[in-house]
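All protein chains but one are shown in place.
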Amino acid sequence: MGEHTEHTQTTGNSSEPRIMAFVCNWCTYAGADLAGTSRMEYRPNVRVIKLPCTGRIDPLFIIKAFENGADGVLVSGCHPGDCHYTTGNYHARRRWIAFKNLMEFVGIDMRRLHFSWVSASEAIKWVDLINNVTEEVGKLGPFMEYKGLGAQAVE
Amino acid sequence: MENAVREKAKGLLTSGEVKVVIGWGWNRNGTRTTPVFITRPEDAGRLVWNPLCVNNLSVYLTRKFKDIQALGRPAIVAKGCDIKNIAVLVSEAQVKREDVYIIGVTCDGVVYRQELWKGELTPNIMPTKCHNCDVRNPHIADCVIGDRSGFVPPEAPAGMVFDRIKALDAKESAQRWEFWIKEFSRCVKCYACRQVCSLCYCERCITEKNMPQWIETSAHPRGNLSWNLTRAMHLAGRCTFCGECERACPVNIPLNLVNQKLITVVKDAFDYRSGYDASAHPPMIVFSPEDKENFIK
Partner (left out) sequence: MPRIGVFVCQCGNNIAATVDTKKVAEEMGRLPGVVYTCDYKFMCSSPGQEMLKQAIKENNLDGVIVSACSPHMHEKTFRKASEAAGLNPYRCEITNIREQCSWVHHDRTKAVGTVKSMDLTRMTIQRLKKNRPLDKIRIPVRKRALVIGGGIAGIQAALDIAEGGREVILVEKEPSIGGNMARLSETFPTMDCSQCILTPKMVEAELNENIKLYTYSEVEKVDGYIGNFTVRIRRKSKYVDEERCTGCGECIEKCPFKVESRFELGLAKRKVIYTPFPQSVPNVPVIDAPNCPKIQKDRCGVCALVCGPKCIDFKMEDRIETVEVGAIVVATGYQLMPNARFGEYGYGRIKDVINGMQFERLASSSGPTGGEIRRPSDGKVPDSVVFIQCVGSRDEKKGVSYCSKVCCMYTAKHTMLYHHKVHGGKAYVFYMDIRCAGKRYEEFVRRAIEHDGAMYLRGRVSRVYERDGKVIVQGADTLSASQVEIEADMVVLATAIVSRDGADTLAQRLGIGYDRHRFYNEYHPKLKPVETVTAGIYLAGTCIGPMDIPESVAQGSAAASKVLALFSADEMSREPITALVNKATCNACWDCVTACPYSAIEKDAVKNRQGEIVRRLARVNDGVCQGCGVCVAACRSKSIDLKGYTDEQVFAAINAF
């Protein structure tokens, strides 16, 4: 942390593992911004897609992310009760409960799919979350099982 | 009982209360049952009722069959399990309860597949749903035909589907993945599972939308997985476990396992069972602030 003055340490190959994050505009995206304004440092593997609300997130987004070579997916929004749209995250939570169980049932390793609540003030939580998710997904290595499906598709 | 069904149908058509009776009849060879659409009272004798009447006819009430809708007010011969689907259709405003006459038939079970029929209904040829059925006496109907069933379903659901889910759950995720990719790889994207399902009634299915093309159209493992996951999610909280998709699947993908898995999840997480209350909102479009969320960090 601190100013990026004498900090020259590289954070490793930023392309592995590849993690896609779907976050809501009002809480998690703002929390991630705060981590930036506070000059906190975290692993560079996540690519964020901003949506107005977690309620906008269709499970297909997550499937599509894996299809496109994501090794892990992270979904994050406002804490229950804090939704900018009052109830969007409650709707999202219901969907995640069903979807998470389905993904587990078809054999997706749940260390590759993460759900979280990060508020606009929880910059530290965002940093820890990204580092932990990157760590966990990194240990599993590239999601060859899913990528393999793509290879078969090309054949 | 079969005669009572015919008499009822005849009466309804004669009085003009309904314009068509959707029921089961024999195929040309008299070996299997097939859906029939009776519009004239004198044809009511074609209707049959026996353990081969496995088709869930509620699909013919949906917007997918506009020509049948065009015939006018329908009556439908329905087992309790079929009625569950009608209840979902009513709750999703696809059918108005008063716009359909339900001739409920009490049921002692049907065969899993008609080919298995050897002239006698034995437990081993019945699908899992029949072994656990709590609607052998139709729960929503305008009239009920048949003697009351005294069948009491087991307290804990039992049968092959539940056993296989349990076995899969016990495995490592890599093994489950292997299992399902193998199963789904056989999928030829014929969409029979969708066509036969009365709850897959979309005017235009997501697979046919191409802006964007969420689900790849050709049949290969990646697109097959996306399709099957999407189908399962779209039926979450709605599927009644009628089993028609699996029965229709030409390559025998065990779709009942996915369906029942999500039914169990929805029941455990949201205390909801679809098909029992036509006035309830489907659980995936409502929420409770108390929904459990131990996996969300």
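Observations on the structure shown:
Letters A and B name the chains as they come in the text, with residue numbers starting at 1 for each one.
Just so we're on the same page, a contact is a pair of C-beta atoms (placed from the backbone, for glycine too) under 8 Å apart; a residue touches a chain by one contact, two chains touch by 3 or more.
Nothing here was measured: the structure is a model prediction, and the numbers come from that model.
Screening B:K10, B:H234, B:R247 or B:K261 for touch with the missing chain picks out B:H234.
Across the interface with the omitted chain, subunit A contributes residues 4, 7-12, 14-15, 18, 20, 29-30, 32-37, 39-42, 44, 47-53, 55-58, 61, 64-65, 68-70, 84-88, 91-92, 95, 127. Those residues of subunit B that touch the chain absent from the view are 63, 92-94, 201-206, 209, 211-212, 214, 234, 281-282, 284-286.
The definition used in the following text is that only the chains that are shown with their structure count from here on.
Averaged Cα coordinates give subunit A a centre that lies 36 Å from the centre of subunit B. Subunit A meets subunit B in the complex at residues 59-60, 63-64, 67, 80-81, 87, 90-91, 93-110, 114-117, 129, 145-146, 149-150, 152-153. Chain contact summary for the complex, subunit B toward subunit A: residues 168-169, 173-181, 185, 214, 216, 218, 220-223, 225-226, 229-230, 232-233, 236-237, 258, 261-262, 265-266, 269-270, 283-289, 291-293, 295-297.
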